[in-house]
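Before I ask anything, here is the structure I am working with.
Excluded from the complex is one protein chain; the other protein chains are retained at their positions.
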Amino acid sequence: MSAVLPEHPEFLWRNPDPRRSYEVVIVGGGGHGLATAYYLARNHGITNVAVLERGWLAGGNMARNTTIIRSNYLWDESAAIYEHALKQWEALPEELDYDFLFSQRGVLNLAHTPQDVREGVRRVNANQLNGVDAEWLNPDQVKEFCPIVDISPGVRYPVLGATLQPRAGIAKHDHVAWAFARTADEHGIDLIQDCEVTGFLRDGDKILGVQTTRGPIMADRIGLAAAGHTSVLAGLAGLRLPLQSHPLQALVSELLEPVHPCVVMSNHVHVYVSQAHKGELVMGAGVDPYNSYAQRGSVHVIERQMAAALELFPIFARAHVIRTWGGIVDVTPDASPIIGATPLANLFVNCGWGTGGFKATPASGWVYAHTLATGRAHPLNEPFALERFTTGALIDEHGAAAVAH
Amino acid sequence: MLLIPCPWCGDRDETEFHYGGQAHVAYPQSPDALSDAQWAEYLFVRDNPKGEFAERWCHNAGCRRWFNLVRDTATHQIVVQR
């Protein structure tokens, strides 16, 4: 018999028609948009809110990611927002009354070269001082924590150690989105699907509302939360953002008896893998290099990823890929998000999460709700303003941190 | 696996190429004359359209020459070369 998932609630959300105007309109019904809606209600008492979704709720990257949750980022600004998220994750199943299978099984980031080791140790030390749980493991300790990892020195890039964040883990992505959506709906927030934004209603540099496939909708404040499609939407308002959209591919295996106890990531060989609650291996790789909105990537990326995976986990050789897919990730020059105001009054952006958006969902919603409610950044998203690209105060998670997944 | 038309070598698999992002973004004539915002625009801001996109590729594993083409980012079809 297979592991049985918890039952979903009897009721999730209404399917309302859009009203003429709202206090806040969120464009994009993915995880971040839904979380923002929820926190607008919970933290700010704002419920005159619509979430506009072009397709189906949480059908973009939320439905396509590999569900890794961790907060062991290098830079203070990143660690602060991701750790805020992790603390929220720990409370959310109860708060939202939804078992979304949050499993704090630990995440290993493997080191394969002396430089990886230096970077790993640096991150562990920074994490500890930032109050983020982190440990450095030697290869034997890696083997103890994840017995199926091949730590033999003879492999092409031997495992020299790993960082471990014990509180990190995975959750069931759809369930997370639905948990936020259900509660937002309970607060009276309108979740409107099949509603594509086709333009902005404006008065000079002031945004007054959105034009949609279901008619015009006015709003006091409008927040974009459209991940890979943000550039397209911003373009409708004449705004250019430092974003590039790329395919990010992932895959699952058939259901397997428990074999992999934690999450393992390797920056060096570009692979990350966990075993989901039902038993399928969930695996991702690096982004395809070219710009794309096609939700598809190139097969050699998958093939390379499989080869890397088998170097680390020889036991996976006989597993099967049953489905691969691609998401569209919006990547900024420093691999950190942009959250805050735009040059256009009343229009805000929350984008550029790249490959790392899922784990940030609750904190992203928390700070974006604050920004939309007050018109000002929350202290956690202040450093992530658009201006940093002008001043040069980047939060560069490319260079020093581990893979940003 | 895109099939990319190198103007010098012909159609080759994507794995022979290096991607260079948006085409026709010139290095500013006088960087010092630019404001910080204008310099940031050059450094960091590129078009990101859904649809036809003029972009740069370099045939790294072949002739090592850079060239431009127009590709549709929604379908991956190559629309025109150069």
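By letter and in written order, the chains are A and B; residue numbering begins at 1 in each of them.
Rule of thumb we're sticking to: a contact is a pair of C-beta atoms (placed from the backbone, for glycine too) under 8 Å apart; a residue touches a chain by one contact, two chains touch by 3 or more.
In this section, contacts and distances are computed from a predicted model.
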Chain not displayed: protein name in its UniProt record ("NAD-reducing hydrogenase subunit HoxE", "Phosphate import ATP-binding protein PstB 3", "Oligopeptide transport system permease protein" or "Sarcosine oxidase subunit alpha"): "Sarcosine oxidase subunit alpha"
Filtering A:Thr36, A:Ser103, A:Asn130 or A:Ser245 for touch with the omitted chain leaves A:Asn130
Out of A:Arg19, A:Lys206, A:Arg240 or A:Arg323, the sole contact with the unshown chain comes from A:Arg323
Across A:Gln115, A:Asn138 or A:Thr198, the one contacting the chain not displayed is A:Gln115
Under the stated touch rule, tell me which residues of chain B contact the chain that is not displayed. 1-3, 13, 18, 20, 26-28, 31-32, 34, 36, 39-40, 42-43, 56, 58, 60, 64-66, 75-78
Where does chain A touch the missing chain, residue by residue? 1-2, 4-5, 8-15, 55-57, 59, 63, 76, 80, 112-115, 117-126, 128-132, 148, 155-157, 174, 193, 253-257, 259, 279, 294, 296, 298-299, 302-304, 306-311, 314-325, 333, 388, 390-394, 396, 398-400
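Note that only the chains that are shown with their structure count from here on.
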Centre-to-centre distance between chain B and chain A (centres being mean Cα positions), rounded to whole Å: 28
Tell me, which parts of chain B touch chain A in their complex? 1-2, 14-15, 18-19, 21, 36-37, 40-41, 43-50, 53, 55, 71, 73-76
Tell me, which parts of chain A touch chain B in their complex? 229, 231-232, 235, 240-245, 289-294, 296, 298-300, 330, 333, 389-391
